[in-house]
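Shown here: the complex without one of its protein chains, the others still in place.
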Amino acid sequence: MTLHVINPNSNETVTAGIDAAMDPLRGTGVEIACHTLSAGPRGIESQRNADSVILPLCARIAELEESASAFVIACFSDPGLFSARETTAKPVLGIMESGVLTALTLGHRYGIIAILPNSVQRHIRTLRGLGLTERLAGDRPLGLRVEELSNPDRTAARMAEVGRTLRDQDGADVLVMGCAGMARYREMLQTETGLPVVEPCQAAAGLAISRIKQGI
Amino acid sequence: MTLHVINPNSNETVTAGIDAAMDPLRGTGVEIACHTLSAGPRGIESQRNADSVILPLCARIAELEESASAFVIACFSDPGLFSARETTAKPVLGIMESGVLTALTLGHRYGIIAILPNSVQRHIRTLRGLGLTERLAGDRPLGLRVEELSNPDRTAARMAEVGRTLRDQDGADVLVMGCAGMARYREMLQTETGLPVVEPCQAAAGLAISRIKQGI
Amino acid sequence: MTLHVINPNSNETVTAGIDAAMDPLRGTGVEIACHTLSAGPRGIESQRNADSVILPLCARIAELEESASAFVIACFSDPGLFSARETTAKPVLGIMESGVLTALTLGHRYGIIAILPNSVQRHIRTLRGLGLTERLAGDRPLGLRVEELSNPDRTAARMAEVGRTLRDQDGADVLVMGCAGMARYREMLQTETGLPVVEPCQAAAGLAISRIKQGI
Amino acid sequence: MTLHVINPNSNETVTAGIDAAMDPLRGTGVEIACHTLSAGPRGIESQRNADSVILPLCARIAELEESASAFVIACFSDPGLFSARETTAKPVLGIMESGVLTALTLGHRYGIIAILPNSVQRHIRTLRGLGLTERLAGDRPLGLRVEELSNPDRTAARMAEVGRTLRDQDGADVLVMGCAGMARYREMLQTETGLPVVEPCQAAAGLAISRIKQGI
Amino acid sequence: MTLHVINPNSNETVTAGIDAAMDPLRGTGVEIACHTLSAGPRGIESQRNADSVILPLCARIAELEESASAFVIACFSDPGLFSARETTAKPVLGIMESGVLTALTLGHRYGIIAILPNSVQRHIRTLRGLGLTERLAGDRPLGLRVEELSNPDRTAARMAEVGRTLRDQDGADVLVMGCAGMARYREMLQTETGLPVVEPCQAAAGLAISRIKQGI
Partner (left out) sequence: MTLHVINPNSNETVTAGIDAAMDPLRGTGVEIACHTLSAGPRGIESQRNADSVILPLCARIAELEESASAFVIACFSDPGLFSARETTAKPVLGIMESGVLTALTLGHRYGIIAILPNSVQRHIRTLRGLGLTERLAGDRPLGLRVEELSNPDRTAARMAEVGRTLRDQDGADVLVMGCAGMARYREMLQTETGLPVVEPCQAAAGLAISRIKQGI
């Protein structure tokens, strides 16, 4: 039985980044497999992109159901989270939800580093729907397109800058990376800001393993 | 230029009910046309049903764009509301959002009459996302399937019963019908409960006309 | 039958501005007449000014009742809103309430442009009472007296400045004009900020027409 | 210098009841004088009644200003609280506000015993405006008119019944009397419910004395 | 390195129950050891009991620090959670916090089964402090003392009854056991209510393992 982590965009590089991020979560007795949703868009940059993956995502979940101990939807908008939970009785975790729930055990007020400006309102609308905004310090965008993230120095510098703003202006004492596939910047971000940083795919896998072990 | 009201399920009877409900809103100088989304499910009874209509709904909006002064999404889950707003710059109103906003001008605490038990959490999650739950008295289901609504006496009796429970146990002083196409029960429901009742398709059309006239 | 819009201050120039703002809302089959409350103060600049108009406003509503399809109270403090609703069974809309409800369909977080600094707490206290602060980005004053608004260039420049601050510092993506009779600045404000701007008298008239047509 | 307690209705019997309730608060070095607002209605039973007293109340405050150390507005709707604070720089306390603030030091969740059903929404709207509803257990009416309160046995029995409902169904562990002039039932109500009961005129006088002594 | 689970009461039977509950969480590569705080009271039945364990608990954490990968405080009041986090830089999880965070991934509204009536307000005060009450359906007590829990049939029957009340009257769709050491009733409770049930010690151990693996 396998914990299936599904990247709902079609970018294999992102999936590879997620897969590498899973390494520390391996060795708990739960197999972890990462999948790319080939029907997904190249990146999820709008509400419409997010909504477009729901049906293929649910179809993929149905295909993987028999071999699954749980599922993780590895996109920070948690697209299709409640449709997926209607599709399978196995645990389904979203990475935004899981990243935030984990952050709540690490600090008093969490800050989110989003990719694009228009992601912010999408995040907040969803977090409000989940009843999780009471301790939200802020959600600020990098202002880089998914493709631009290919320049690691530029990405790292901007990420550290946004992290410091969330800390100093918004009062965040824990950060959540608002995107899948950025695990490789976590160490840098912790060093630059002095704050704990949650990589949300890891947080979701951790919660999935926890629920698998508990049998709920 | 036309206000396009799109019923996202494929049930022509529902569309006919919506169209009849539009009559009082006609004659304001805004044309109103009602459409059935043929690609939609027979009824929207789950989150997955709701999510399944988003892409065809946006496609239909794109087709109608040129002739449109505004759009109404005539399903009480407001499926695809934010994707639709990315699809067109014309006003897009959801009937849940509009029904609730209108109810807030009519009473202190609003009650929603849902069709199915599992709709309730979907409504509340969305309303929380919209920041509109502060004055929610309650959301209670008829417990009838969309098909069962074909027996008007049974539907009316149950609707009045749920309305009275929302009034007496939950403290609602205004009711919102949690479904499109039930306008013909409004009068009865007002009489039986003594409360004002918002028919949400009318409320959305009213807000759409208001925004068209204001040019925003 | 007529929609009566009552300006609760005694300034005829303000009433003329409101009347001009009504033009786009005319032609819906609902007559709109604007009235000046001669017993009102020259401007409503304090809580006490606002409270002072309630009794004469209710008296005026009672006089107009027979010919009324609905009423709009055209002062952004919504003075006497709930007393007016006890005075008549016809719809009564406040322009603050209506401006904010309309803004909620246009953006994620609304910003209010107030006239005077001491208006801000009055607005927020009322909005909190209405349960509508969840998506309030900010409420910032022009810092100009009602009389000073007679210099249109100064008013326009300051209004654009406050609008940009609401957008950039507070995160507003829709603006509400926090005063009656400023409709002539709407276009300028939209251009200068790139955000949709709600003129609250128009919003209230639009909601009133919607409720008249719905018969609730 | 005197703490002036103003009963905004014209019922001298109510004022006498308030005056008797002041006795335990006397002897602190602060003189307490109770006044009847002769221009007020016989009882405050609607929003319109409440709004009607604001101007004469402010006029009375202005007359008493010179001799005042502070003011209490002795009507549970706190009519004119913010207008009164614009009228004088001396402390002005409302009895609803003060009753609730005091109750928050006595229990986890407070229940309010209102007189009339239509008072409930007026209370809640005001309390929401004050940001004090988080720990509100419930607000339930006696369903007796102010005049009917003249039958003490009937009033006492109904008051105890409502108190027990607030305790058992709503989870209140402290009660606030939602009317001035009912101090004589406090002992009975505490005995019948086993809960501490706040008489709001006393609570307001206590807070006023506290602020006078602190010089703020 | 070991995950130390500390039962802050001195009841070894409770610790044995917690230890048994840990079995499904073992085998992840993280050692789990359960400890009894001998200085603790026999049961934690009041705020004072809860506060009394904080210093000895922190002392025990300091003693175990060197061998620790993380800590769980196994009492549903989360006593000393923030003092413990000042005592060690290793992860410290409370079982209330963890039980609720896990429940939020399982349902829309969670219900808590407390032991004693006076625990309820202690729980809610703490959950409000954590910003986690938005989706709280209810918190209802068994009304049994910790000692009485020794009669398993009586405990089970009452627990099922309270669970059904939380489901039917309060709208809970997931339950959290509000006490350590009751894991053996979980299966029964799930069967009797048809709802998923979170055993909070398991939830906390799961979150602790997740954080250990993530290195945060």
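For clarity, chains are labelled A, B, C, D and E in written order, and residue numbers in each chain start from 1.
Everything that follows uses one rule, which is that a contact is a pair of C-beta atoms (placed from the backbone, for glycine too) under 8 Å apart; a residue touches a chain by one contact, two chains touch by 3 or more.
These figures come from a predicted structure and were not determined experimentally.
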Listed residues D:15, D:77, D:98 or D:121, member touching the removed chain
D:98
Of E:10, E:46 or E:165, which sits in contact with the chain we cannot see?
E:46
Which one touches the absent chain: E:4, E:35, E:122 or E:213?
E:122
Take the complete complex as the reference. Which residues in subunit E touch the chain that isn't displayed?
46-48, 51-52, 54-55, 58, 80, 82-83, 86-87, 122, 125-126, 128-131
Residue by residue, what part of subunit A touches the chain that was omitted?
108-109, 134, 173
Taking the full complex into account, what residues of subunit C touch the chain not shown?
121, 124-125, 128
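What we mean here is this: only the chains that are shown with their structure count from here on.
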Selected pair, out of B-E, B-C or B-D, that shares over half of its residue contact pairs with A-E
B-C
Rotational angle, Cα trace of subunit C fitted to subunit E, multiple of 5°:
180
Between subunit A and subunit B, centroid-to-centroid distance (C-alpha), Å
33
Touching at least 2 other chains, the residues of subunit C are 130-131, 134
Given which chains touch which, is the overall layout a line, a ring, a star, complete, or other?
other
